[in-house]
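This report concerns only the one structure given below.
Missing here: one protein chain of the complex. Every other protein chain is in place.
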Amino acid sequence: MSSLVLTITETLRYRGALGQWSWVLHRISGLGVVLFLTLHVIDTSWSVFYPALYVKAIAVYQTPLFTIGEFALIAAVVYHALNGLRIAILDYRPALWRYQARAAWIVLGASVLLLIPVFILMFGHVLNFYNDPERRVLPFADVLESQLPFAVGIVLAVVAGVLYSGIHGVIAPRKETPTDNMFRRPVGSRWEKFWWSYMRVSGFLIVPLVFGHLAMMHVIQGVFDITAADYVTVGTNVVNQTGTSVEFVANRWNYLVGGIAVWRLYDIALLALTVIHGFNGLRYVLTDYTADSTLIRRGMIYTCIIGALILLMVGGLALLGTIDQTAIRMAEEAVAKLHP
Amino acid sequence: MDVTFRIRRYNPEIPGKDKPHWQEFKLSDVEPTDRVLEMLHRIKWEQDGTLAFRRSCAHGVCGSDAMRINGVNRLACKVLVRDLGNRIQVEPILGLPVLKDLIVDMEPFFEHYRAVMPFFVNDTPLPADGRERLQSPEDREKFDDTTKCILCACCTTACPSFWANGKYVGPAAIVQAHRFIFDSRDLAGDDRLDILASPDGVWRCRTIFNCTPACPRDIEITKAIGEVKLAIRNGSTEGIIEVRDIKHEA
Partner (left out) sequence: MQTHQFDAIIVGAGGAGLMAALYASKGGANVAVVSKLYPTRSHTGTAQGGIGAALGNHEPDNPLWHAYDTVKGGDYLADQNAAKVLAENAIDAVIELEHMGLPFDRTPEGRISQRRFGGHTSNFGEKPVRRACHAADRTGHMILQTLYQQCIKNQVRFFDEYHVVDVLMNRGACVGVVAVQLGTGELHVFHGKATLFATGGWGKMFQVTSNAHSLTGDGAAVTFRRGVPMQDMEFFQFHPTGIYKMGILITEGVRGEGGVLINRHGERFMEKYAPRIKDLASRDVVSRAIYLEIRDGNGIQGKDYVYLDVRPETVNRYLAEAGESRRVTGEEIEKKLPDILDFCRVYLGVDPVKEPMPIQPTAHYAMGGIPTNVDAEVVMDENWTVLPGMYAAGECACVSCHGANRLGTNSLVDLVVFGRRGGMKIAEFVKQADLIPLPANPTAEIEAEFKRLRASKGKIRPGQIRAKMQKTMMDYVGVFREAKGIQQAIDTVEELRHQYQTDLVFDDQGYRFNTDLIEAWELGAMLDLAAITAQSALARTESRGAHSREDFQQRDDVNWLVHTLACPKQASPYQTGPMEIELNFKKKVDLSLAEVDPRFAPKERVY
């Protein structure tokens, strides 16, 4: 913790160049995206397992707090993606380092340029929604309350991680190899080498996938259109007849091209790549600031593993599950209950 | 010109000064071309002899006087007053324990240095003619940049990864390893690459680029670290460094 505080205060005090601020933005945007990813994967899985909860989740997304969050999310994703490309390119071509500062400015500029039209389009959706006299917005208390389980879940994951770390420490205590004062000989880690490559390669793959996803779900059709009736669901030729979010999901996942559920495949790829990328990134951040305590540091690694496994399992099962008419009916009932 | 110095002081031996604190000194008759080190000497020799800092060669070669000056790591002997203005803030470099005023404990830094096998290894028989091993100017050029390192610690203590995690081997040690990894005569490159592939090795570098501008020797540090990462990934140093055209004397 002290090292986190020190890093934050000293990063503010050290007059580093743009690269330093790019790194700060990269971390913050990454952390934000991982947090949203966690909510989003669990929420979306409910469309299969608990349609009523999914309806509520989408209603929560349609509240002002989450609308602000959505804009921040888009900005974070765009910046993180472009800056990630910059880092990956520099990592693979170190000789280009001379252009790093210019590249950092370009990333900033490109992000802004890209976000201007995106925000205008998104803002159009928001205006439409608030111009609709029949709009229904959940009370703020409901919004907070609905996030409580996530907060509890995150705390539990952290506690479980540290607990596992403790058990790990008891079962396999770290051998203190007697080291000569002169020579400390660390050993190479194949894992870290793998992760280094994974972050960069997955980054290249995620960028088109996630940009496509954002375009469909936030720009072309916003989060408000998910619950619009008699509307062709994006990426399909099927109309959302009930105007429920569950049918929206069902339309997409059941849409076949040549007998293949393309959007399921798309989302499976997106889920696997982003969750692993995101939680490994989270591990980088958490282990950076917990170097002083082996227990906590290892605990943070376990937390990340737990988090990633849960999301992969829950999200994966949902993507393999079926959404039938019963689910859509349950969603309709839930809508009625939510906005009596 | 008149210059005000604001210096981070700490002296555990004197009650009341045993917590880090700022102290101001005023100097007059300062020439714009004076080095910060000369000003620190004037403060020490004319105003307060207890001010402690390291220095030796005074022209940027020995690496003793790394400090954070106006927010950036520099050598006090290599930065002139005219580049700083008339308010100059000096504090110890960050990430190593402060012992007194501007003096930090360099031991953790040198421990990282020693960990990367910073010495030439080649146990094959020497040339039969009793002369030097041969090396082409192109091969020599590949590691020229990293031979310039003077171990001043400006880079390592400018790195947010190192601030957060003192176990990170740090830019300077990687630069030192690079000098041997890319030396065509050296044979222990694989050992060094393995050392640097450890969890607190090169992977803690987040390509932040604070090290490169901090280097008083203008070493392209982040580039060197990148080259080491690629060598680890490829399992070989082949083809990583493209030698710029080297012109020979006629």
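For reference, chains read A and B in written order, and residue numbers begin at 1 within each chain.
Keep this in mind: a residue touches a chain if its C-beta (ideal position, glycine included) is under 8 Å from a C-beta of that chain, and two chains touch if they have at least 3 such contacts.
Worth saying up front: this structure is predicted, and the values here are computed from it rather than measured.
Here one chain is not drawn; of B:16, B:130 or B:239, the residue touching it is B:130.
Although one chain is hidden here, its contacts on chain B can still be listed: residues 11-14, 33, 35, 41, 44-46, 48-50, 52-64, 78, 80, 99-101, 103, 106, 110, 114, 118-122, 126, 130-137, 140, 143-144, 147-148, 150-151, 179-180, 183, 185-186, 218, 247-250.
By our rule, only the chains that are shown with their structure count from here on.
Taking each chain's centre as the mean of its C-alpha atoms, chain A lies 38 Å from chain B. Looking at the complex, you find that chain B touches chain A at residues 68, 70-72, 94, 111, 114-115, 158, 160-161, 163-169, 193-201, 203-204, 206-210, 212-213, 220, 222-227, 229-230, 232-233, 240, 242. Taken together, the chain A residues at the contact with chain B in this complex read 3-4, 6-7, 10-11, 13-17, 19-20, 22-23, 87, 90-92, 94-95, 97, 100-101, 182-190, 192-193, 195-197, 284, 288-289, 291.
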